[in-house]
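Below you will find the structure I want to go over with you.
One protein chain omitted, others in place.
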Amino acid sequence: MITAQQKPINEIRGMLGPYKRILVLGCASCVAECAAGGQKETAMLASTLRMMAKMNNEDVTIHEHTLDRQCVRDFVVRLDEIISSYDAVLSLGCGAGVQAVAEMFSEIPIIPALNTEFIGETRAQGLWMENCLGCGDCMLYYFGGVCPLARCSKQLFNGPCGGSVGGRCEINQDVDCAWQQIIDRLTRFGAMDRLEMIYPPKNWSRKQGGGPRKIIREDQQR
Amino acid sequence: MNNSAKFRFPEVVKTPSRFRNPIGKYRLHRTEACETCGKCVDLCKYGVHVIRRGRVYIENSYLCVGPDCPSPCYEVCPVGALSCGKNPVFDQLGDFRWTPDLLVSTWRMAETGSVPLAGLEYKRGSSGGGFDKLRIVMKSGQTGQADIPDQDIDVSLQLNRRDDHGHRIKIHVPFYGGGMSYGSVSINTILSRIKAAKALGTFCCTGEGGYPDELKPYDDHVITQVATGLFGVREETIKRVKIVEFKYAQGAKPGLGGHLLGDKVTPGVARMRGAVVGHPLFSPFPFHSVYSVEDHKKHVDWIKAINPQALVSVKVSTPTDVDMVAVGSYYAGAHIIHLDGSYGGTGAAPEIAKKNIAMPIEYAVPKVHRFLTAEGVRDKVTVIAGGGVRTPHDVAKIIALGADGVCTGTADLVALECIRCHNCESGRGCARGIATTDPELMELMQHEWGTRRLVNMFLAWKKELVRILKRLGMTSIRELVGREDCLVHLDYMK
Amino acid sequence: MKYVSRLKSVLEKGGFAVTSECGPPKGADPQAILKKAELLRGKVDSVNVTDNQTGVVRLSSMAAGVLIRQAGLDPVLQMVVRDRNRIALQSDILGASAIGIRNVLCLSGDHQSFGNQPDAVGVFDLDSIQFVQVVKNMRDERVVIGGDTLGQPPDMFIGAAANPFADPLDFRVVRLAKKINAGADFIQTQCIFNFERFDKWLSAARDRGLTEKACILGGVTPLKSAGMARYMKTKVSGIDVPDELIRRMECVSKDRQREEGIRICVETIERLKQTPGIRGVHIMAIEWEEAVGEIAQRAGLLPRPVPDDQ
Amino acid sequence: MPEKYVIHTTTAPNRFKAVSRSGIIAWEEGCLRCAVCVKERCVYDVYYKRKLDPRQMIDSIDNLCMNCLRCVQGCPKELITKSLNPEYKEMGDDFFTPEIISKLWSQAETGKIPVSGAGYPGPFSGPGFDSMWTDMSEIVRPTRDGIHGREYISTAIDLGRTIKSLRFDDSGALLAETPLLVDIPLPILLKVPPFGAISDKTLLGWAMAAKRLGTLLALKIDDVEKLPDQFRPWLVPVLEEDLTDPAIIPVGVRIVEIPWSSRFEKSAKIIKDTFPSMLVCVNIAMMDGMEEKAVSVADAGLDIIHLELGRYSEKEPETYDPRRVKDAIRSVHMKLVETNIRDEVTLVASGGFAMAEHVAKGMICGADAVMAEFQLLIGLQCRMCRRCATGLSCPVDIQDASAKWVAARVVNLFGAWHNQLIELMGAMGIRDARRLRGEVGRAMFFEDLDKVAFGSLGSAGEGFELE
């Protein structure tokens, strides 16, 4: 899941600058799961902005609306009927959602209300952890299901650095050493031999070799 | 079926709720303080807690019996991580007749085949009258029958008491399933009921919606209904069965016809009923060809001409003159008088009808019993009571008031996890997949599951009836018929 | 020994500067770079040393710069942000300054996918404009990113590149302004074939006063053949070779095309010398360093002023 | 179907969200946003349609939820519960119960009769009209098909005196004077309630509804002036004191109500002298001695007796008990029957009729017609909170509702009642509402049935226990 957090309200207010009719646009997918941009958060942000406007005696119209997904054109296109009533859209989608809306409605400014954070796991109620970089070349087999790219602070491929002490990363005592976890897991199921080889330099071209990536699946296309 | 020596009741197969979170009366809560000591897991004999991967989870909160628990986990938890309270959902379940306790205990019976261990009032509701104010009078302490094995207590019922050339039919439990039409409920519901009826050695009625082919394997356990709309009635269907039921009226909406909303008339329903998809269907009231007992006799004769051995049941509701109607039906040739009380179930009825028209079954049965007795024909006819019978205790009470057996309806649906939201008629029908013909919603319930649930519930009923009979010092349920002396009414008790 | 930037001193004295470039070899042989440099000695003021150009692994530009410096030429150290993060970039600026390199050209760099290391990660921690600003702050404010103060600041004449021929045209001038405002002392442009476009760009830059704030060196490249002209037009993004120029190359016989290329180049330089706001030329004779001397000679750019440090 | 047998209704949406019996409590913290969320699978789409009304702080989910509990039972984290709504429980009083109020709301909104599945959920019986069942017959009764039917059932009744027999002279001309009658198509009159956030718009709406229904609206005589003259034939001005000056009677009305007092005959005479064709209705409070008063009104040759349960009018607050209405009507009716004058006077009762079934039962007990009053407010979403009576503002701002909406809601409500009456009469085999009056033979009374069935079930001696 993509995680995100709301930007500070003053930053948002600053970006909304001159616009008088604003659509606050939520997204009911990932950002709803991490309680940053779902219907409820959208209602809260809209209400907050309306209050700000009233406090400053500004004549601003702010409505809210939540799409099932902002990053899917079929959902985004449903805004077509209402978009012309607004000067700007404040999107609570992730970066992909913001850009999908922007792509479709080129005539109107789209303003992000969230900082998109990472691909993560819901570890516990109210706790989300980064565990994937989306490198396009998954190596989790070799690393026993723990990604050193996402979870080792140095993105090391061939074992823990000298800063790994007691299962903790040198960065911070709160951070688990991913390599300790990798080794523990591989030891548990007897696959330490996977770490004997020198893991070759990562093929980053899968992540950024050809500019922005795309996946084309003809079997999935119409 | 007549060879009762061979008949064996099925075993209980534990059949839990088909929903993820079964509803119980109490709810347990565990805070983060839990240190996974496992004490609660060891202590609880109801299986509420489980331990997994180093954490204790409350997995079966619904099994918690709350203050009735002899060793409450929440009192002994060393870190005070557990608390117990009444499930707030419980409060808004049910109604005066089907109290939350009754709903939940019926679900429990359908799951386990036994009445609930503790924590629930499973014997009566809180309607403030009738069954709920009647009590069975039992001798304190042991009775002579206590030593008799359960299987020697006879709860079966002979349906043909006329001694005519009709089938000799014995049902092994003193109840059978009332009519629910194909269309008002899903085929899965119908199959569940009929398969359970077969397993229990009894019958189930098709209602007025035709006789789906899926029921063919169970012909010997089907009662087919002839009602005012004559939907799905064909000579062939009359010939297939051993019992034919005339429905003159339905207790929940006496004096009104049936009404199947257009939404529920799916292609399958339309084919079965010979109707048009999407158009509402009305059964008129009454039989437009019946204006007298003589007319009624013609009806009965018609059935006997087509299927001479068939038993004829006459389903009537309960007006002031219900006793006259019963006697008339007997003289017209009926084997079974089926009285349907005004507080029974329905797929859809105007609320004004459900509440106000005709009398509750508790009044009708003694009235009919006394009248038939006075007429000297009580032994010649089987009186079946339906419409508001919810528990084995209700069964015992209505038999003691003069019925031979009972007909069940709503209780079956509750066993299938009906929650009595009263929305059977709206939109796509039952959101829980019971009283619906919507293909997607129907999928929510499979008949294998439904059959097991019904069998379990009725085995629990039977067990409870046997227990009651033993405590009353009886060895057969026949002994209970009309034994008003076994009952007291709280308002009249001296 | 006190090093000064010859490019800087020429420009400060109001001279018309000449720079050229030489690419380090795909190997560790110092002579390869020194040989190329030798061809340029006395012909140009400063020599750009390219930094793993087109994403191909070569001898490091820093080392090549040192070799050139030691040979007595004035290197312009090209640095791309593709391969180094801000720590490395800043550290290399300090190192370069310490060993007497006085010019730096701050670049984004060609994408790694073009070269022989397509699997490499592209760092792009800073972009070229940020980098210019960082170097300026190191030099003038004595601070690195994050605000830490430096002991001795680097002494760098800061350059940046500009391409008047890429799109969108209107923004190219904005970008030039950003580079200059960020602290670029000099600008080397992409090679100029299309004067119509170039003049538009330059006049917009003049209107913004940019030609006063930084020294713009027009980039020129001698065409070796008509084929090269066509290739550059179609295959190299951001280079605009007008059709008439291609025709002119095609009109001469193959063996005379080099000569024609030099002639065009000389004409271009002549024209640039007359163009207000142009302070010099940057001759990029790709793998043809021998031509630089002749071009400079024929364009009247020789002799080069004697540097102060000699 | 002829107009006289049908009341046309059109949906008149609620202005405020209705207070619902229970609400969904769905905690978001810990929600996993399952791919197949039980919220998305809601058969009724209530989560999808979710909105918050900031005036009332009511979440639309509470109104839309149909209590199937699938989300409650399906949420993997058990984050969803249903809970009784504290506001709902406290609505109304023990006569106008929350259940009745909300049923009336929906009838006024849709004009449809309440239909539901499953059996009757209520108590076995209860006080007042709840201790009556109406009869039906299995076989030998006229055929009908309820409100969907092909046969017409008339709910029309007459107001006024009837004569016992007709006499003719030799030429065949009618000797007796034909009595004055006002016929109304359903046995329900409307009456402006004694409290409520009532504005002129509300009054106008009610008058429009009375006209459209073809019935009458009883209102304070002073209020008549607030309405356009065209409504006069459908208004019944109510005098609270004896009449001395006939000039105060608005011209154009057909019936006037005066209070019973020792001088009621004098007042009535003034009216009859001035307006010979006007019917006079005498208001008698339900209290001791009402039977004799009723007889005196009938004896005086007056047209209509209005037997009123005087609640909030503060006339007889201590006698108020809507559940006594059943017995009061029976008692007055029987007295009139005994006095052999019953058929000569119209008996209208008011004050204890919260539901359509009460109308039929009231008529069975002996009333010719009933008056509805608080229903007129409840139809407008009144919650019977009586804040208005204490000077507080109305939570649903009834006073601001447009007359058109008011009229539509009231027509819907009584359209639904009309259809329910037809259902009930159809089941009884009665095709004319006038025949319902006093038909106790087609009713069953709890006291009688219970005693017959259970009166003998009363002994449990020593050594027995009850289960």
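To keep things simple, chains are lettered A, B, C and D as they appear, and every chain counts its residues starting from 1.
Simple rule for what comes next: a contact is a pair of C-beta atoms (placed from the backbone, for glycine too) under 8 Å apart; a residue touches a chain by one contact, two chains touch by 3 or more.
In this section, contacts and distances are computed from a predicted model.
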Query raised in the report: Name the chain not shown, per its UniProt record: "Methyl-viologen-reducing hydrogenase, delta subunit", "4Fe-4S ferredoxin-type domain-containing protein", "Acyl-CoA dehydrogenase" or "Protocatechuate 3,4-dioxygenase"?
Result: "Methyl-viologen-reducing hydrogenase, delta subunit"
Report task. Give the labels of the shown chains that the missing chain contacts, considering the complete complex. Result -> A, B, D
Report summary line: Contacting the left-out chain: of B:Arg8, B:His29 or B:Lys216, that is B:His29
Query raised in the report: If you put the missing chain back, which residues of subunit D would it touch?
Result: 22-23, 25-29, 50-55, 57, 59-61, 81, 83-87, 90-91, 385-387, 390-393
Report task. Against the chain that's been left off, what residues of subunit B make contact? List them. Result -> 27, 29, 31, 83, 85-86, 88
Query - Touching residues on subunit A - with respect to the absent chain - result: 8-10, 13, 38-40, 42-44, 46-48, 50-52, 54-55, 63-66
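Definition applied: only the chains that are shown with their structure count from here on.
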Query raised in the report: Whole-Å distance, subunit A centre to subunit B centre, using C-alpha means?
Result: 55
Query raised in the report: subunit A to subunit D: how many Å between their CA centres?
Result: 60
Query raised in the report: If each chain is a node and each touching pair an edge, is that a line, ring, star, complete or other?
Result: line
**Report entry** subunit A residues within the subunit D interface of the complex
**Finding:** 29, 32-33, 35, 39-40, 43, 122, 125-126
Query raised in the report: subunit D touches which residues of subunit B in the complex?
Result: 17, 19-23, 61, 88-89, 91-92, 95-98, 123, 127-130, 132-141, 248-249, 252, 254-257, 259, 282, 284-288, 290-293, 295-296, 316-317, 319-321, 325, 342-360, 362-363, 366-367, 387-388, 393, 401, 410, 418-428, 430-432, 435, 441, 468, 471, 484-485, 487-489, 491-494
Report summary line: Contacts from subunit A onto subunit C in the complex sit at residues 201-205, 207-211
